[in-house]
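A single protein chain has been removed from this complex, and every other one stays in its place.
Chain lettering (A and B) follows the sequence in which the chains are written, and residue indices restart at 1 in each chain.
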Amino acid sequence: MDWWVWVILAVIVLVVLLTLAVLVQRRRRRGRVIGLGGGDR
Amino acid sequence: MLFSDARKSDVVSIGTATKVGRVDGFVVATGPARVALLRVGKAQGDGTLVSWADVQGFGSDAVTVADTAVIRVPSDEWEQRSDSRDLDILGKRVLSERGDELGEITDVDFDPETGAVTTFITGKETIGGDRLIGHGRYAVVVTVDPSA
Partner (left out) sequence: MIPPSPTSAILLRARELAGRPVVTLGGELEAEIKDVVFESDGGPVAGFTLRNEGLFSRARKDALPWRAVHGVGRDAVMIRDVEQLVPAEELAPKKVARKGNVLDDRVLTDSGRELGTVLDVVLQGGAGLDVVGYEIEASEGLGTAGRRVFIPLPDTVAVSGENLIVPASAAEFVSEDLSGFGAAVDEFRSRLREGRDEGEQN
């Protein structure tokens, strides 16, 4: 294959990885709402 | 007088009657709200700050000082931060002490005789200088509107 095909593939992989990283971080950053002192039932 | 008018004024030495610098910015202090320092550019030496106390006169075209020696380097941490533009007030967001944003500062009105800040002007409203609580790198903090 020509060299430019590899370049395009690399760019796509990079974009996918970055998007995943951002999405994972966004989900991790979602805050929780935590109730203290819940009894056991 | 407004910061927007006074910026870029010449700083003139009374001793030599020559221009010794140019007003690049203003540093506001709290308790009460006032201009504490002028940031000066195009000076001959290393100095970049002038204390308000060293300002002899503040006219619409020029600021007079005794001589070029009053243009000095920062003397403490706060002055170093001032010099770095961290504390530049134009463009800074205004937060009420309750946590609501009241706009960004577009201009400041001050008394050229005393240096006291009379009004902060944002896109949305005008805020009396007496409402200033604090200002830092992130925001200017003011009391809630007393008339509301």
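As a convention for this text, a residue touches a chain if its C-beta (ideal position, glycine included) is under 8 Å from a C-beta of that chain, and two chains touch if they have at least 3 such contacts.
Keep in mind it's a predicted model, so treat the numbers as computed, not measured.
With the full complex in mind, choose from B:M1, B:L90, B:I121 or B:A139 the residue touching the hidden chain.
Per the contact definition at the top, the residue touching the missing chain is B:A139.
From the list B:D5, B:D67 or B:E97, pick the residue that touches the absent chain.
Only one of B:D5, B:D67 or B:E97 touches the chain omitted from view, namely B:E97.
For chain B, enumerate the residues touching the unshown chain of the complex.
Residues touching the hidden chain, for chain B, are 95-101, 133-141, 143-144.
Of the residues in chain A, which ones touch the absent chain?
22, 25, 29-41
Operating definition for what follows: only the chains that are shown with their structure count from here on.
Just curious, how far off is chain B from chain A if you go by their C-alpha centres, in Å?
Each chain reduced to its C-alpha mean, chain A and chain B end up 44 Å apart.
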